[in-house]
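Every protein chain of the complex appears in place save one, which is left out.
Should a chain be cited, it is by its letter among A, B and C, assigned in written order, with residues numbered from 1 in that chain.
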């Protein structure tokens, strides 16, 4: 009889509930991670609401921090008992997409080796990590040992929030001396702000209306925060940039309004770096797009994964360059996860991120 | 009394007519070019129709081939009588945008040095070259001597069509082994096909319904031409790429339909390189965009200008790498320019490009 | 008792000989490839001469074309009997170096995941493919099925020569309109010439003294070939570029003389792309280097490997963009491999590459 564990599963739109499931059995390339801390992502809320479809009964969650419980027979280079994280995106390393550097579009199972969003497996196409144990696929590409001295909460943002937010700045090609606007200062946007700061932006304009988030944005590196409820955001950004517009704008919410404002705020030749998960068709206004003649770039990024990415992000934590512990505002046991979803999905009590400990 | 010349001017929407105007007087940084050959661009047709607004009385045209008639007092490095071209885009070289490499977004006259589409001056913000003479601004940045042995018609595509079309492949980042789809095989799209071929694309799929253009596409480097009137283009492209989609798709028309198909045809992580001049808002379908998670890039390019760009393009002609003479299908004297517009704007008689000789 | 096979092994400096060895036993991630065609590389000659040290008894050779004989228990996505190649460099896909895109510096076995030249395993750190069978490590990252209709000889250059030569152009960042000099037109240099041509170089200057190689260079895309025995190469290159120098020079031999000439031939701001395997310290002359102020770049490339690279190279063959069959000048059975080494290492009879068939 298989060993059983607690896991948060998608039951139906509107309901994620704790359930008993067997501890996963691992194949030769996998590892079993005992989860010590995990968290809830905005994407999980999309799943909860049925806006992003997953199969019923799937364990959700894609941000694991834990201890290696067991290694597949072909896995080398790790030892059981080691503390490790895995990214939200778990590339195979060997798909054509992965070998080409597009780890998030991994299509290891397909004929040609590419699949949109194929690198996102945890809580999407395989069981996730809001559970006592999680199977980490292609463990050698994905398990990243946690450096000594870093706590679970210190590295909890690495698997997704920090990797995604930083990617917003990276894909935007932020350079020393750039002016950058970051639309929305939720957890992803805040990390984009940190990323833009780390890459040398000399003027960072956050867009946010929630006071706690605006304040956190300034603490983490924004030079200005514009309240979109009280201010015309694009005009204010133009004013703050002497009429030129920003070099890079980062969209970190996933709505038409923020996408459009991010485009309007750009200087000619600027880059819109999009991180949001959209839920409807987007419109590109002709004028904002200079009829296609503005040398604009629109780039999208899915959270970079793999152990090397995780190693580098943990380095940024360990060196003190990025201190994201403040993002964890609330803590729950796994058994309270339904309450955690309730708090997080309603953005109550100034919540940014929750820590869940099985 | 000023010397007079013939020039094609924008009279009102629907009417471009030949008129008598004074030969331009030049300032210290300018040159006067006696135009020996020029041509009509799709953008000129937009101007003719009133879809792209310019002031009444403006001389139109932005693709000059000619002979240096006179040099401004501060211009060094040229001699009168020299054959030369200038790009459709005439960067100053000294604006902030130009110094940053965004020559087409030159804002030399503005406080901050950036202006959307500011590098496009000929036939847009200053008098153009469908005339006997044209003033070339910032001559030292823009006059490119024609190598010995190249005829006017051989270099006639350099100022705009070739520079823009090649930019579609360049901004798309085409690499050896890439599969590329080029949407529309008009003059710009044909040059994008040539550009993609020159950069090492190993499968080039043109999209075109006009038989002469489809045939020319294959002559210039397309491996396949898909007729959008008889075939579902996206399905056919997926079939031709074993279900993967193309690495780069180049939009060379400026419509929602081509933009959207160009996006749908991409592999995950692919790049849509847009060249079209759009005339309405664009829509990005959610699914084609993978909800923003597909690591897609959308890049737009305005025709690169400046004498170094022209030099390189003429090298591509001189070396035989690109032979675009076949694009000139019809020839007119300047006095027949209204007939030339009539032919070109209605795409009659298999016209691709016309040569106009003052 | 293990099944036995013939294999060319390194016996001692000066001697590679055919021997009987057991057919390799494969692990869960490996594949066994029955070699149908292979070839000898210049690096193998370095090994033969003892200039590049490998352990005695090692099977040499790193350019396999064959048929999948057996798949490891964890390998998915292939079937036995399938024709396939593997690159000379066999990245793991999951090392830190590989995940970062530096597949050739793979350090899968090391603590930190990086190792100089670690991706080169065949005939270097594990048994190679000048044998009847070869074990392909990390098969899912490395086995590339051969498209229907391509012969062994057509794809024989893909594993090393073509991948390396093309990398010379790619790492050099060749762009449309560039002038490129390629120093030495042996197999690698010829492929660099093809690569430069494929990427849009409009003037390609080969440097070579052997008439057959000079002639082949012109057939494959060189516009000029300069004979270094009869001509001052740098002066001639400057003459051919109107005194400017080349945008990119590719070193494809591995000597001080070619390295130095490649540097001297560069325009300010140019790139020296080095492919050679050097056997002594290099000297950078102060003047050629503009005392460090010339915005020069020197980049080195080790043969890119992995199945996605191989797929793209075979696409270049299949599309007809690159036709390298002419490089195979001589053919031998595996049992004649010592004679093949003798011919190849002495560059007799106009040999470029040999095909070896077990």
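By our rule, contacts are C-beta pairs under 8 Å (C-beta built on N, C-alpha and C of every residue); 3 or more make two chains touch, one makes a residue touch a chain.
Source: prediction; values computed, not measured.
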Contact partner of the left-out chain, one of A:117, A:313 or A:356: A:313
Hidden-chain contact residue, picked from the options A:137, A:195 or A:270: A:195
Among B:100, B:150, B:209 or B:238, residue touching the chain not depicted: B:100
Residue among C:47, C:84, C:104 or C:155 that touches the chain left out of view: C:104
Contact set of chain B toward the excluded chain (per top definition): 27-29, 73-74, 76-77, 91-94, 96, 98-101, 103, 108-109, 113, 138, 140-141, 306-309, 311
Positions on chain A where the hidden chain makes contact: 166, 169-170, 175-177, 195, 198-200, 202-203, 223, 311-313, 315-316, 318-319, 321
Interface residues of chain C (partner: the chain not displayed): 97, 100, 102, 104-105, 107, 110-112, 114-118, 120, 242-245, 254, 267-269, 274-286, 289-302
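The criterion applied here is as follows: only the chains that are shown with their structure count from here on.
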Whole-Å gap separating chain A and chain B, where each centre is the average of the chain's CA atoms: 40
Residue numbers of chain B (touch at least two other chains): none
